[in-house]
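Each chain you see keeps its place in the complex, though not every chain is here.
Every chain is named by a letter (A and B) in the order it is written, and numbering of its residues begins at 1.
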Amino acid sequence: MSTTSTPGPARVDGRAPDELRPVRITRNWLEHAEGSVLVEFGSTKVLCAASFTEGVPRWRKGSGNGWVTAEYAMLPRATNTRGERESVKGRIGGRTHEISRLIGRSLRAVVDTAALGENTVVLDCDVLQADGGTRTAAITGAYVALADAVAWAKGRGLVRASKQPLTGSVSAVSVGVVDARPVLDLRYTEDVAAHTDMNVVMTGDGRFVEVQGTAEAVPFDRAELDAMLDLAAGGCARLAGIQQDALAGAGA
Amino acid sequence: MSTTSTPGPARVDGRAPDELRPVRITRNWLEHAEGSVLVEFGSTKVLCAASFTEGVPRWRKGSGNGWVTAEYAMLPRATNTRGERESVKGRIGGRTHEISRLIGRSLRAVVDTAALGENTVVLDCDVLQADGGTRTAAITGAYVALADAVAWAKGRGLVRASKQPLTGSVSAVSVGVVDARPVLDLRYTEDVAAHTDMNVVMTGDGRFVEVQGTAEAVPFDRAELDAMLDLAAGGCARLAGIQQDALAGAGA
């Protein structure tokens, strides 16, 4: 099967199959947080706030190692129809749990917790507006907020100047099979139409941190899987560049 | 006692005692919501989203009357130190409950629910950044989002063109006694220092909807109360003008 060469119908917004939506990373969006980023993948907007605090959770005390974790949530009207607040329901849903855990694991894949010392960084990723790819935007933005928080801590001597708690960068993108054609960075309408939906998290040097593929209706074969992995690798490489550019900027 | 003429020390940001912070109302901040506003009172930023849906809660069915309600929340890193999410705690705190109820009551004071028909508008007020006055900013912004949602519904015939569900406008402001001097629209540092803290909600035609004054440490006398009410009346009049200007703008 040869999927990537299929021309197929145009995508909903005219993008090529391997084309990202416009990605924008705005640093220092908040005044209080040690690192904060508004990340936009097209109409998807996620506010990522990094909170740096000295000390670690009880179960990690005395280990000499730091901790990085994340919490993901969606504002009730981020989506097309209003969703009930999880605080009102009194419980976190399974999807929220899954994504929070995914973001935390993804970031820890590029953190040297010994170099971080006994400090904690919590990444709050709140979706202000959703149009597909909220978890991948969150990971991509959270990395930049985390980098800013680490720099802030080094500036205040909370992390030694000689230490490098970040061993690399990390970003994420979605891929899927829509109309029998693998495509990159799905919008919401594409996500709904996709037979297969995959989220891929990769380091800046091109290795995999997470691969999560789900056949929504029709199981996929190895050729489709390979094509999706190729698209994802290309997309993450471009996102790594955008992150690097953002961090090279003035910062405010 | 004569409080308003006391010159006193300068306020933290140099404002006069009866001066509002710069207020900015940005309409249509979200794509999906029927009405949405980012309202800023200085550094305080609240995203107000109005969700219009046909139908009413079960207890109101068949009454011919609509319903308007509100939910207030704060992002974990809106504040100087991170607060735990209420969804994670599994319960809504008392302060959140109080403010949600206050916003809902304030808006309903200018809603003719019969004219609205059996439709519901939920106002989600999420504090993205907090520097005092989040509930008053929320009420002020939510009114504009509500007005936009009502206009949207009239445009689609969900509310009859001949009906006017809004009987007036509503806005809110805080006042307090800081360093023995009544001042308008307190920032967070002033709020913490205030002996008395009062939130006043008023209609565009100058009547009171809510008066909530609390002596944080030192009880206040009638002269101080009168001075605060005067300041609040002036502040709300100016906010009503800003709301009117925003709604007179292009909208997008």
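Note that a residue touches a chain if its C-beta (ideal position, glycine included) is under 8 Å from a C-beta of that chain, and two chains touch if they have at least 3 such contacts.
None of the values given here were measured: they were computed from a predicted structure.
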Considering just this structure file, the complete complex holds how many copies of the sequence, given 2 are shown?
6
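By our rule, only the chains that are shown with their structure count from here on.
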Provide the C-alpha centroid distance between chain A and chain B, rounded to the nearest whole angstrom.
34
Tell me, which parts of chain B touch chain A in their complex?
30-33, 36, 43, 47, 49, 51, 53, 71, 73, 75-82, 85-92, 96, 122, 124, 126, 128-129, 131
